[in-house]
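Of the protein chains in this complex, all but one are displayed in their positions.
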Amino acid sequence: MNLQLSPEDLAFRDEVRAFLREHLTPEIVYRSRTEVHPPNEADRRWWNAVLNTRGWAAPSWPVQHGGPGWTPIQRHLFEMECRLAGAPELRWQGLRLIGPVICEFGSDAQRKRYLPTILEGTEQWAQGFSEPGAGSDLASLKTTALLAGDEYVVNGQKLWTTEGGDAELGFFLVRTDTTSKHGGISMLIIDMKSPGVTVRPIEMINGDVSTYEVFLDNVRVPRENLIGEPGSAWTQTKFLLANERTSSADIDKAWGDLRRIRASAARERKNGRPLLEDPAFARRLAQLEMEVEALDWSVLRVLCGAPSRRPVAAAASVLKIKGSSLQHQLGQLAVDALGPRSLRLYTREQAFAAEPSALWPVDVPGARADQLYMRACTIYGGAMEVQKNIIAKIAFGLA
Amino acid sequence: MNLQLSPEDLAFRDEVRAFLREHLTPEIVYRSRTEVHPPNEADRRWWNAVLNTRGWAAPSWPVQHGGPGWTPIQRHLFEMECRLAGAPELRWQGLRLIGPVICEFGSDAQRKRYLPTILEGTEQWAQGFSEPGAGSDLASLKTTALLAGDEYVVNGQKLWTTEGGDAELGFFLVRTDTTSKHGGISMLIIDMKSPGVTVRPIEMINGDVSTYEVFLDNVRVPRENLIGEPGSAWTQTKFLLANERTSSADIDKAWGDLRRIRASAARERKNGRPLLEDPAFARRLAQLEMEVEALDWSVLRVLCGAPSRRPVAAAASVLKIKGSSLQHQLGQLAVDALGPRSLRLYTREQAFAAEPSALWPVDVPGARADQLYMRACTIYGGAMEVQKNIIAKIAFGLA
Amino acid sequence: MNFALSDEQKMLADSAARYVRERCDLESRRQAAKSPDGFSRRHWRHFAEQGWLALTLPEDAGGLGLGLADMVVLMEELGRGLVAEPVVDSAILCGTLLAEGNHAPSRAELLPRVASGEAILALAHLEEGGRAEYDTPVAARATPDGDRWLISGTKHLVCHGPAASHLVVSAEVAGEMGYSLFLVEAGANGIARDDYSLIDGTRAADIHFSDVPATVRLQGAGGAARALHHALDRAVIAGAAAALGSMEAVMDLTADYLKTREQYGQPLAGFQALRHRMAEMLVETEQARSLLYAALAALDGGDGEARARAVSGVKALVAQAGMFVTGQGIQLHGGIGVTEEYAVGHHYKALQLFDKRFGDSDFHLDRRARTAPTH
Partner (left out) sequence: MNFALSDEQKMLADSAARYVRERCDLESRRQAAKSPDGFSRRHWRHFAEQGWLALTLPEDAGGLGLGLADMVVLMEELGRGLVAEPVVDSAILCGTLLAEGNHAPSRAELLPRVASGEAILALAHLEEGGRAEYDTPVAARATPDGDRWLISGTKHLVCHGPAASHLVVSAEVAGEMGYSLFLVEAGANGIARDDYSLIDGTRAADIHFSDVPATVRLQGAGGAARALHHALDRAVIAGAAAALGSMEAVMDLTADYLKTREQYGQPLAGFQALRHRMAEMLVETEQARSLLYAALAALDGGDGEARARAVSGVKALVAQAGMFVTGQGIQLHGGIGVTEEYAVGHHYKALQLFDKRFGDSDFHLDRRARTAPTH
């Protein structure tokens, strides 16, 4: 047992910090720290390119496909430092979801076609998994892709396609074999500009649009856009999820939130003293910081493959449950710290453009939009209730 | 709508207060306020007799059988004043459970035989409902009572027979017809001194014995001890529960607990000031007081038959859920207020005999034993989970 | 003690429920939130015609003179329909200040127009550094100038400020201890506004006063704080009733959803964990409703401390219960719950608004903790 960061890891962290100091500008950091969803598109494309120049755009990819060859701990340190420094959050769909899948399961032609533009950040991806009748329950997918000559003809409807509005490409779960109930699901790459693809924005609870409904109406897709063998999407999806086992903890965001909340509470005054010194508020903040630190170490345990009496998939669900419930609590604490001024809603554009003032300090824009948006985090990516089912089953054998 | 107590009710309350002032002695009040379970037997027998002299022993009985003829609100006021004044809690089994059932369903002979000694407090009762295989689930009762001539022969095992150790009489749910799965359950009065009745004390988590296991081995019971028709126990049990619809809220105990906690917190010191002035503690206490006051009004609503969009049985489960979870929270707050000295365990006898000192003030003995004992309150009388099932079904039609 | 509604209350509840059911669909609510006023002038006229704005205003000034219990009955129904109109701000909060103010001419002239909906009043009181209307610092100044005052200062988060015809403004007169309350016309010279939207679509404003003339002082420094607290207490009760309406609406919506929506081959209602959540939602809603009754009783009969205690209890408990119930409503709906396209999220935001207006739960728990307990 050795619970300290190695000298190499500490040196790595210093290197990341220096890089971040060198490249990030105050304007970009300001916009990142609003925590508005989705982040400013120009910023993230620029940052993707900057990181790519350094070979750091795709920490989770194999070296031969452009990854930096970091250990899991180094990836974790990198993400944490980026968040704390206020770097824009890159789009996940290409770099973290489909990219690794193409590296692992894609054909050489697919790798050659798609990986470079993901690394450069010049083509954006959308994910088409959920459907109106199938949220957490992928077995009841209805979208079909039936072979007609050398093309699949795709029909169906996808929901919760995050950032689908300006994506050039999409990866979709489709049924290529309609005879089997549980098999026959494949992963298909679809050009979002194909005829028959219609994208409808969904206005979210915070007044912004971050996710879309995608209608697929006789969309013709070249046969070579299928990833791997027909019917193998279950394997690919499991790989994709295992690859992101710890990210649902949202641990770097949680630490960033705590910083912002402390800043708010140091300025806000209650009973003539800083809110941060109100004993009940201080205790509530300490409680959350303690929970976040514990979650951080839970992430480290998974990353380091720490021994456990229970399967690692149970640990992933534990991270998701605690991470998302902490997001709820952090969001609420953030608006509670701001008091009534948290009631003002800033749209994305207003938040990015806001000029801080005495009445509306720098930590106000975005706090409420983030709090409202994060009500979704106990629902997306496998709802809380589904995660509890998983834990009961695989950790305790209860079903 | 009129939400004030009537002048008659206020006068009634004054009358009760005067009576309590006149009769209760400091020694008895001290022992009651320990909240130790079960209360001192001599005290409660004496108090039963005192109340009976005044005609107040059985507030929930019909006037013709010895009840005082109070309104539901008056019963509520009476119980609250008794608790706050530190009167011993009378035994429920006779006065509040079987008594009303005999009044309603018993034969004249049964009324004549059993009601007077319940009123006088000279014969104590035990309840035999639960069984090792049937806690919340009465449909799976296994104890049988088969007719042999003019006697029932009873065989089986009962669990959680509270205060069964010194009871003279018991009322038991038994299966008089073993051919039907859901019917055939009857209520039978059994003399606890009958041959074949064995009582085993169960040591509870607080080190005291308050409940018993009862073994019934070929116990012969006269046929006339059956209440009502054979197989009618379901009706009687429903009546018994409806009669006690609001008592599971334990609202008078909750107010008493709050008083005791305030007294502890006014004496205990934290950071050089009374704990009661610690802002976080004060807020936690205020939160619980607020919840207790809300629950009190929920009780009043049921007692007054306030209009509701949902069946009154749902309201009873709501009272039970909130009342019992508040008991958990009040118990924890009580020991938290006392700090490490709450770790000392007083047996019943030690608590009753304790001499208050600076190290061990008057509010210490009993607080921990009560806190531990009350962990059972979310289990007995229909566990929390069962109550939620009931609410989902009858309030929302979800099943 | 009797909790039954009177016949008049039943009629009031029925007519409000009918209007909400027939006219206050979500689509019109969303359109109203995007309109310049942030609410519907059509609804507003209807409210006025029905006498709902006049309900608790005094009979000698165009009101119906009814009590808080009647208002609670109305507000719960309006809350079910996500009322966006300034009923609480204009008719209850500022209406109370005007009705109980010390200026008979403005009371006689303006209150009937409040009752008819023609005038809309807003409270301009919160300032920089203030977290609750009950105890915000007041730096605004009123300088005597002949038979009038000139008001200068900046007011923060004036709800419905953009649509208001009149403002009730707090400001301190030099040499006096504590603020006074003045009535000014919203279009007066020297007033400048920065408008914005709140999370539920309510329009609010920061309002800058620069030597704005005021001729009406509703309350002097001696009574302003007490009068304001009293009016705020009434506004809290009204808001709590609306919040309760939201909670009931969310429970109905969610129970229906669980019965109809299928997952893993069965209705969601087949999952015990979800059914239990519904039960927990009812438990908290009933607690909230009960404490609202307690507050009605205390406001009817109790002394000042008992009233503060009861109102602060309602404020904290209804906010907590309401955020739980509407938040779980979202959770049980899944994805559609976090969109603008479904009512449950709007109710959630209504509760977040209720939580932060008129002092948050911490403020009210502290206020309650300073009072003597009931038993």
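Labels A, B and C are assigned to the chains in the order they are written; within every chain, residues are numbered from 1.
Going forward, a residue touches a chain if its C-beta (ideal position, glycine included) is under 8 Å from a C-beta of that chain, and two chains touch if they have at least 3 such contacts.
Since we're looking at a predicted model, the values are computed, not measured.
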Legend entry - Of A:295, A:334 or A:354, the residue in touch with the unshown chain: A:295
Legend entry - Option from B:145, B:384 or B:398 whose C-beta touches the chain left out: B:384
Legend entry - Listed residues A:314, A:351, A:364 or A:379, member touching the removed chain: A:314
Legend entry - Of A:75, A:262 or A:328, the one touching the omitted chain in the full complex: A:262
Legend entry - Contact with the hidden chain (one of A:110, A:161 or A:389): A:389
Legend entry - Footprint left on chain A by the chain that the document does not show: 1-6, 9, 73, 80, 84, 255, 258-259, 262, 279, 282-283, 285-287, 289-291, 293-298, 300-301, 304-307, 309-310, 314-315, 317-318, 321-322, 385, 387-393, 395-399
Inset, instruction - For chain B, enumerate the residues touching the unshown chain of the complex. - result: 130, 133, 135-137, 139-140, 159-160, 202-207, 268-270, 278, 280-281, 328, 332, 335-336, 339-345, 358-359, 368, 372-373, 375-376, 378-380, 383-385, 388
Legend entry - For chain C, residues in touch with the removed chain: 271-273, 276
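In this section, only the chains that are shown with their structure count from here on.
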Legend entry - Rounded Å distance between chain A and chain C, as computed from the means of their C-alpha atoms: 38
Inset, instruction - Calculate how many whole Å lie between the centre of chain A and the centre of chain B, each centre taken as the average of the chain's C-alpha atoms. - result: 53
Legend entry - Whole-Å gap separating chain B and chain C, where each centre is the average of the chain's CA atoms: 42
Inset, instruction - Two or more other chains in contact with one residue: find those residues in chain C. - result: 362
Legend entry - Residues within chain B bordering two or more other chains: 279, 283
